[in-house]
Structure formats: structure tokens, C-alpha cells
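Take a look at the structure below.
One protein chain omitted, others in place.
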Amino acid sequence: MRREGLAIAALLTVSLLGSVFLSVWLDGRRAQATPGQGWLFLPDSRHLKPVLLGFHGVAADLLWIQIVQYVGTHIETDMKFPQLKKALELATSLDPRFLEPYRLGGLFLLYLARQPQAAVSLLEKGAAANPDRWELFHDLGRYYYLEVQDYDRALRWWERAARLPGRPDYLPRFVARLYARTGHAETALELWSELYRTAQNDYLRSLAVQEMNGLKAGQVRAR
Amino acid sequence: MRIAAIALNTFMEAVRDRILYAILVFALVMLAGSTVLVTVSVGGEEKIIKDMGLACISIFGSLIAIFLGIGLVSKEIEKRTVYTVLSKPIHRYQFALGKYLGLVLTLLVNVSVMALGLIGLSYFWEGFASPRLLLAVLFIFLELMLVTALALLFSTFSSPTLSAIFTLCLFVAGHLSADLRLFAARFGGGLVGTAAEGLYFLLPNLSRLDFKEQAVYGAAVDPGALALSFLYAVFYISALVLTAMAIFQRRDFR
Partner (left out) sequence: MNAIDIEKLTKEYRSGFWGKRVRVLSQLDLTVCQGEIFGYLGPNGAGKTTTLKLLIGLVRPTSGEARVLGQPLGDVRTKQRIGFLPEQPYFYEYLTGRELLNFYGQLVGLPQPDRKERIEKLARQLRIETRLDLPLRKYSKGMLQRLGLAQALINDPELLLFDEPMSGLDPVGRREVRDLLLGLKEKGKTVFFSSHVIPDVEMLCDRVGILVSGRLVAQGPLDEILGAQVAPIEITVSHVPSEVSQELEHLLLTRPASKGERLILTVKDEDALAELLARLGEAKGTVHSVIPQRESLEEYFLRHVQPRESP
């Protein structure tokens, strides 16, 4: 009886220790692998969505969390993000109204992966899917203004953003300035007087006056 | 009333089944777990918590509905507890209906507990809980009532295992029914197209009961669509329960 008990105890100890040891060893090897390996086999959203039986929102969330991990890990290692575009495509297709993947994903693509074209199409996709949200139009305007200095395009995007509810206060001002910048002084003036009328505080009013004066001076000079 | 007696009896029996508690505890753990999961995300935290919360209620609620649902009639017949009950002066349909109501009551308690958990989480993260969240939960509950009615129906004539499989299949089909419609449209008016279209109307369209997006994004809810979806669920559930009652009325208990 006792001999059997000892034998079992010995075997048990060996198997437990063995599994712990192997676990540590495997983890050591896995550290070289990074999140995102499995994304090579990500299916198309058209096929994936039905399978999720109405839980595509949660799937998009989980995918987004993985994307965040992926980016974080690769920032620390090789600064290469080959799967990022594909993963963001899928996440945004699964839940087109989830803004973070478009916005932050766009930033990742632009500044980390250095894929501006991909960033722009992503943001455009987001804007098309969310015509009632200012954020994506705003981000597109920002890209064209800051990165490419394409003021016409920036203006167009920001104008659309400015009309949407909840937009930040500085947008109408940007729009007015850009009108002036692109040679539409009259429109700019109109916009500034509108801003003056609806301004909630003195700072804005004085700013409006300043801009209008500057524009009028410019007009006089142009003539 | 005899239906009430059976309903309460079913509830008491179901509520003491340990599997129920296991599932409920697991659901609450997952709910709490979502708060941990969210810490590794950047942005979208409120959305993720609500998404996961509603998904938990839906999935675990469905598990409870199916597991207890098949036990409703199938297990009773298998274990012959039906014999003594039906030997008493009650009508067969009263038994079927009472069983269904008893299980709906059990579900109500479970879903309420999970919903309270979710509302608590919502308060914790955002400081308030949107009424749309409750709306989504209400419709999830309707969906669960439908799944239970399916389980009841299959239980009246097939074994516990088959009932579970059928119910699960119809649950999946119900979520895919919108795609079935598209599939039918592709075939135009041919035989396959018409058959597919007919199948679409016969199957429960569970995506109609899905108000998760509205809850998560605070989107507007069309009151008309809401009322119609609610009525659709009520009618479909009634059809299922009545069919179950009819089958139960006529069958032999070998």
C-alpha cells in the first residue's frame, strides 16, 4: 500500500515539475513570436460577419484590443507593422461605427507604419460610414492641412465637420481662415461676422474683429 | 390555479439546479472581467464594456435557456416524472404552458441579475446607465423567451439531445436569416429562390430583436420599429408555444 502511494506521489511530482518546466521553456520561445501572427489568416469580413451571429461588435472590440497590443509590441521591437492595415480593415468592417480604429488606426498607419494612402482611405471609409460624426471629417481635414498642406481639400473636409453636432469650437474659425487663405476673402468675412455674432465670450469676439480687419485691409491692398 | 402551480414547481426545481448557478457565476465573472480587459485597450472603453456586457447576457442567457429548456419536457418524459403529474386532474396543455412559464420566470430572475451587474458596471464607468441599455436587455430577454419556446417545442416530441441540437441550429439560423433573404434575392423568382424566401419567413428573424448597437452607440430608436419588433416576437413565441401545446395534447407517452 505504502509503496504504491510513494510511487504515485513521485510520478505526480515529476509530471507537475515537468509541465512547469516545459511551460517556462515554451514561453521563452514564444517571446520571439508577436501578436498578429494569426492575422495572416484573417478571413474577409463578408464571410466572418454572419458566423459571428450578431456579436460582430464584440469581435471588433476584441480585434481592436489585439491591434493595440500589436502596435505596442512592434514599437518596442522592430517598428514594422505589416498586418496593421489588414487588421484595421477587418475591425472597421465588422463594426463600422466604432470610431477608435479609424482615428487611432489612422494615426498608427500615418506616423508609425508610414502608409499615408492607407490612412486616408481608412478615414474616408469611416467618414462614409459615419456621416453624422464630426470626428472623421475633422481628422481628414487635419491630415491635408498638416501633412500635405493641401488647403483646398482641408477646407472641404473641415467645412463638413463644422456643420456636424458636437464639433469642437475651433473648427468654424479654421474654416474661416482657410477660406481667406485660399483666396475667398468675401466668404471668409461672412464667416467671421457670423462668428462675431454668435460668440459666447470676449476673446472670440475680439479675435473675429481682428481677422475681419485683417481681411478688409488685405482686400484694400488687393485693389 | 393549476398552471401557476406547475409554473412555480418548475421554477423551484430549476432554481436549485447547480448548473444554473455555475452558468450565472461564470457570466458575472466575465462581466467583471471585461473591466480588466478594457485596461489594455486604448479608447473605446465604454463601448467595449457595454458590448461585452450585452454579449454575456445574450450568450449565457441562451445557454441557460437551452439547457433548462430541454429539461422542460424531454427530461421529464425520459425520467417519467410526467406520468404522475398527468395522472392528476389537469389538462395536458396546462402542463406544457405551466412548464414554459416556469422557465420564463427562471430566465427572468437570471437575466435581471446579469442586467443589474451590467448597469452597475455602466454606472461605475460612465456615471449613468442609458435607458437604451435596458431596452437592449429587454429585447435580449425576448430573444431568450423565443429560444426557450423553441426548446419547449422540440422537447414535446424528441429526446433531450436532439432537442438541444435542433434548438441550437434554429438559433444560428435565426441570426443568419437576413443573409438567407439576400441569398433568396440572388435567385430571383425560381423554385430555389421562392423556397428560400419562404424559409426566411418561417425561421425566426433574430436580428430584428437585436438592439445592441443602439444601446452601445446611443443611437436613436425608431418607436415604430420597436413596437413592431416587439409584436413580431410576441406572435412568433405564441405560435411556438401553441404548437407545443397541441403536440403535447396528442402524443402518446410510451
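Letters A and B name the chains as they come in the text, with residue numbers starting at 1 for each one.
Assume a residue touches a chain if its C-beta (ideal position, glycine included) is under 8 Å from a C-beta of that chain, and two chains touch if they have at least 3 such contacts.
Just so we're clear, the structure is a prediction, and the values are computed from it rather than from any experiment.
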Contact set of the excluded chain (shown chains only): B
Residue among B:Leu86, B:Leu162, B:Ala178 or B:Leu199 that touches the chain left out of view: B:Leu86
Absent chain, residues of subunit B that touch it: 2, 5-6, 9, 12-13, 16-17, 79-81, 83-91, 252-254
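Methods note: only the chains that are shown with their structure count from here on.
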Distance from subunit B to subunit A - Cα centre to Cα centre, in angstrom: 36
Subunit B to subunit A touching residues, read off their complex: 37, 40-44, 47-48, 51-52, 55, 58-59, 171-172, 175-176, 179, 206-207, 210, 212-213, 216-217
In the complex with subunit B, residue positions of subunit A that touch it: 50, 53-55, 57-58, 61, 64-65, 68-69, 97-100, 103-104
